[in-house]
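Structure incoming, see below.
Yeah, one chain of the complex is gone here, protein chain that is, but the others are all in their spots.
Each chain carries a letter (A and B) given by its place in the written order, and its residues are counted from 1.
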Amino acid sequence: MNVIETERLTKRFGDFVAVDRLDFQVARGEIFGFLGANGAGKTTAMRMLCGLSVPTSGTARVAGFDIGRQTESVKKSIGYMSQKFSLYDDLTVAENFRLFGGIYGVPSREIPSRTDEMLELLDFRSEKNTFVKSLPLGWKQKLSFSIAIFHRPGVVFLDEPTGGVDPVSRRRFWELIYEASDRGITVFATTHYMDEAEYCHRASIMVDGRIEALDTPARLKQAHGAASMDEVFRNLARKATRRAD
Amino acid sequence: MERFLSFAKKELLHILRDKRTMLLLLGMPIAQIVLFGFAISTEVGNTKVAILDLARDEASRRIERDLDASRYFEVVAHLEDAAEVEPLFRRGKASLVVVFQDGFRESLLRDGSAEIQLIADATDPNTATVFLQYATSVATAYARENQPPAAAPVGIVPQVRLLYNPQLKGAYNFVPGVLGMMMLLVCAMMTSISIVRERETGTMEVLLVSPVRPIFVILAKMAPYFLLSCVNLATVLLVSVFVLDVPVAGSLPALVLVSFVYILLALALGLLISTIAATQVAAMLVSGMAFMLPVILLSGMMFPVESMPAALQWISNAIPARWYIAAVKDVMIKGLGFQAVAKELAILSGMTVFFVAVALKNFKTRLE
Partner (left out) sequence: MPALDVRDLDRSFGSTKALEGVSFSVEDGELFGLIGPDGAGKTTLFRILSTLLLADRGTAAVDGFDVVRDARKIRERVGYMPGRFSLYQDLTVEENLEFFANVFGTTVARNRHLVDDIYRHIEPFRKRKAGALSGGMKQKLALSCALIHKPSVLFLDEPTTGVDPVSRKEFWNILANLRSQRITIVVSTPYMDEAILCDRVALMDDGRVLRIDTPDGIVEGFPGPLWIARARNMHALLSGLRDDPDVESAFAFGDAHHVKPRPDAKDPAGLARRLEERGHQEVVVAPARPGIEDCFIEMLGRKVSA
């Protein structure tokens, strides 16, 4: 079953075609890497998929809802995490869960038990009443992700999720993503860091508003005779004619 | 010098590029002065007056005529009976009723004083006060003219004269007030914001690591705002002279000098704020709260310092705008010159030196 399906999804700003006829599907539980240089159109495409921006033409369905007509339903069935942690620093871990649970319509009776469950999974029970601001960066990242999937969305969008953390924390973060994917949550991640693309089940590379390549990292590397995704990316992105965003 | 010019040019570009802020900075003084000058005027103009003339003599009619002729009062009704007064007020037909008692003229000429009863709509206390002063002066003038010289009255005839601002024009109060407020806003707020912005965006880091001396960075930042304030000073003065009919009665050089000192002081305050505030928003709030309110409330712009409780008067001494406004009033309205504002000038200069010293001491050439 596909959680994301786009059909000739296009966004124009005046004469400028930011996103040009995207056609792709992402399956349930898949970890999908959405790559591209600055200005390639990643952010614009992701905004449309999150229901924050209306396509100029074409359609897309996210979690079964049309992104143009059923925006509210789309928003309820997705989770979102950006590089800038959307956590409240001056609230405790548990308070953040309660707050975001409430925002995303998790029944208030369920919030405490789900919070415990989530903290158990993170091995984080002892920090339940710690203020977020006193947590190390790696922990904040994991917490942000847990909050993004707290309402059990069908798909979670990660915008440059792991910048700046130490290598161990980064790996732990990806393990968390694997776990979510095992439980059937689709993960749609944008990133600049090609070594992260290697963790994805499949990855697409956008150049000048179009998807130039889409496959498993192994097959992409094979097709380009490259040792790493970084090389694949540079091969493709070099063809770009526009570079500004 | 070349370096300084390039700095100042950069600052000027920042201001010029931010069209909205620039318009605000240049338009605000005009808007404020027009607003204060016309809309929020405390002036009395065309107050509707009803007359209950029980005397019906020459003196009472003379006062009536004078009232009606002045641009501040308009006689709208002549009443026959005291019972008519209340309904009139309730319908809002008049805000002032003047009652001349029987035998008004005789009493005036004989005793040198006579009673006029004023019934005023106290929701507008200003009107009554102004009328009282005005009517007293008309009555006094009449009494003086019509008194046979031989029968010069014994005792003192109260002679109320409104000095400097005979028509009690609001603009006379507000022009100095707006000047005092605006300079602070433009200089203190904008300087502090622009310094804090450089810290926020990280460009200050690069400037501090450069061989340029910090004092140089600061001076270059201040220069365009100094210029802008001079433009504003000129606009406000032009508007007040040509639109609001508030002349610069005294020495213009004195006015300009005291304004320059005040602008410098405002710039120093801006610098001081920038050393305290961590973000642009904080800088704006600090300059807004710490300066605007005291200036409006305690500087004598809205409420005369003399009628404040002693404690507030004492506090108002520490508010630079108070001295500036006092000096501007002395020069613009009272028509005085340098000697008259020497005290204010000295106080403002002292404050400027103090704030510059504190600001420079607090201005970190390193990050913390």
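Here, a residue touches a chain if its C-beta (ideal position, glycine included) is under 8 Å from a C-beta of that chain, and two chains touch if they have at least 3 such contacts.
Everything numeric here is computed off the predicted structure, so don't read it as measured data.
Engineer: Touch as defined at the start, partner being the missing chain; which of A:V17, A:L52, A:L99 or A:L137 qualifies?
Structural biologist: A:L137
Engineer: Which residue, A:R152, A:R171 or A:R210, contacts the hidden chain when the whole complex is considered?
Structural biologist: Of all options in A:R152, A:R171 or A:R210, contact with the hidden chain holds for A:R171.
Engineer: Quickly run down the residues of chain A that touch the omitted chain.
Structural biologist: 36-39, 136-137, 163-169, 171, 174-175, 178-179, 181-182, 192-199, 217-218, 229-230, 233-234, 237-238, 240, 243-245
Engineer: Touching the absent chain: which residues on chain B qualify?
Structural biologist: Considering the whole complex, chain B reaches the absent chain at 2-3, 6-7, 10, 13-14, 17-18, 201-203, 205-212, 366-368.
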